[in-house]
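Below is one structure, written out as C-alpha cells; comments come after it.
Missing here is one protein chain; the remaining ones are kept as they sit in the complex.
Right, chain A next:
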Amino acid sequence: MEVQRELSNGKQVIPITDLGVDQLTYFQRQLDQEITFLTESLKMYIPAKIADPNNHLIEIGTGYFVEMSTEKAADYFRRKQNFLKKQMEVIEEALPEKYRARNTIIDNLQKKINEYCSQWGSSGFWMRIEPLSNCERAFFLSSFKQNVRIDGRKCDEFREVKVIVGSELGSCLVMLGETKVSAQVSCSLVEPSTTRGNMGVVEVQVDMSPMASPDYEDGRLGSKGLELMRILELLYRNCGVIDLESLCLRTFKQVWQIRIDVHVLASDGSLVDCACIASLTALAHFRRPDVSVLPDSIIIHGNDEKIPISLNIYHMPICVTFGITSDGQNIIDPTDKEEQCLRGSLIVATNKRHEICALHQSGNFLLNEQLIVQCVDRAIQRATDVTELIYSVIADDNLKRSNRQQVNGFSELISLNVLTSHQCEPNELIAPAIKIDALGNIPSIEEYIKASDNQMQIDSDSRIVEQKNDEDVELMEQVQSITSLEESKKQENKNPRDLEEVDELLQSIEEEFGNSID
C-alpha cells in the first residue's frame, strides 16, 4: 500500500546532506516562515464590560455580526471552543516536527559553511584571497601537457638558488626564485630531559610572516606552516643531522640547546626546499662559544678569548618538492600558482651520499612505485648540486673571515641597476658642542674588552667593546717580551741593579698603557 502511494504521488527521498548551500538556505527560510505562521496566528484579547445582559452582538467571522440571546450565544461559543481544541491538537503535533527539521537543516548548513571556509585554508580571517580562476587552471594544465611552463622552464627544471650568509654567525638568506627564507641559529644552555640526559636539544621555530603572503597571519602557522615545521623537525631530530652527543657538557645537568628560527619572507611555492637549504646553511655557518668544564663550574669563553667552535654536522638532507598532476605527471619545483593547479605534492629529502632521509606526501592521490623511483633519482642529483653550493658558500665566507676581510653579509644585496633602488650620499654635518656634566668626570670602573675589527660578538650586549689599535698591540707585545726577559734573567740570577731598571721600565710602560686605555 505504501509503495503504491509513493509511486502514485511521484515522491522522491533525497538525503539532507546531499543538498547544496543555496537549497539548505531556502529550506531554512521556508521552515522559518511556517513556524512563524503557526505560532503567531493566535490573537490577543482585552478585558471589557457587558452593557446589555440579555442580548449580545456576536461576531461569526469575516466581518458579520449576529444579535443573539444569552443562551444561544453560550451554545455558539461552546461549539467554537470544541473546534479550537481540535485545531490546537493538530498544531501541537505538527510544530515539534517543524522545529526538528529546522535544527537539522541549520546543522547541515553550518557544516557546509565550515567546509567552505576550511577549503580556503583559513580559520576565520584573511586580508585578501587570491583565488585561481578556471581559465588560469586550464592554461596551467595544458602547459604541463606540452612540457612548457609559464616562466619558461620545463617540467624537470629547478629555479635558481641564491645562498647568502650574514655577518653574524649562524644567519643565512636563501632565495629560490621569488621564494625568500631567512634562518638564524642561536644556542643556550638548558637542562636536558630525564630520558636523554647525554644529548643536546634541537628546537625549530617557523615564522610565517604576513610579509610573505596576505593569507598568512602572525602567530598562526596555518596548513603550510605546520607542514613545514613538521618536516624540519623530522629532519633535524630524527635523521641525525647534528651530533647531539657532542653538545653535552654535564650529563643530566647542562647541555647545549640549538635553536633554529626560520622566517618566511616571500612565498612563491616550494617553501620546504627553500627553508631546508636556509636552515642547513645556517647550521653550517653557526659557531658556538668555547667552554671549559671545571669540576665545580663551567666557563663560557667569549669570542675574544677563544675561537668559537662549529657544530658537528654529519650530513645535509636536501628537500625537493615534486608536484603531481591528476595524470600522474610530476612537476619539479612548482610555484605558488602551479601548486594550486596540482593534485598534491611529494617531498623527497636525500643527501649527497644517495641516502633517502624523508618522504612526505601531501594531498590525496595514488602514487605508483615507478614515479617514486623517478623522483628519488632526481632528488639525489639535486642534493649533490645543492650540497656543493652550500659548501662553497661556507668556504668562501670562512676564507674572508680568516683573512680579516670585511664581511658584508646581507649588505650589498641591493643592486643599483634597477629603477626601484637608490643610494643616498649624505652631507657632512657639524655636531654642536655640549656641556660635560661634572659628575661625568668621575671615572667609573668599567670592563674594557678588546675585540679586533669585523669580529662578531656573542652575548656582547652586556660588555663594552673597544676596537683594538695598533699602538695597544705593540705595547702589549713589548710588555710580554719584557716579562719573558725578566723571567729569563731571574733564572740566571744577575745583578740587582739590572732588575731595578727592568722594574722601572715595566712601571712606566704600564702607566702609558693605562693612559691609552682611558
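In this section, a contact is a pair of C-beta atoms (placed from the backbone, for glycine too) under 8 Å apart; a residue touches a chain by one contact, two chains touch by 3 or more; residues count from 1.
By our rule, contacts and distances are computed from a predicted model.
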Options "RNase_PH domain-containing protein", "Electron transfer flavoprotein subunit beta", "Mob1/phocein" or "Light-independent protochlorophyllide reductase subunit B": UniProt name of the undisplayed chain: "RNase_PH domain-containing protein"
Chain not shown: contacting residue from A:S209, A:Q257, A:T384 or A:N398: A:S209
Option from A:D52, A:E71, A:E160 or A:E428 whose C-beta touches the chain left out: A:E428
Residue, one of A:I60, A:A74, A:I91 or A:M127, that touches the chain absent here: A:M127
Residue touching the undisplayed chain, where the options are A:L265, A:I394 or A:L506: A:L265
Chain A residues that touch the omitted chain in the full complex: 124-128, 166-168, 171, 173, 178, 180, 182, 184, 186, 205, 207, 209-214, 218, 259, 261, 263, 265-268, 408-416, 418-438, 440-441, 460-461, 463-467
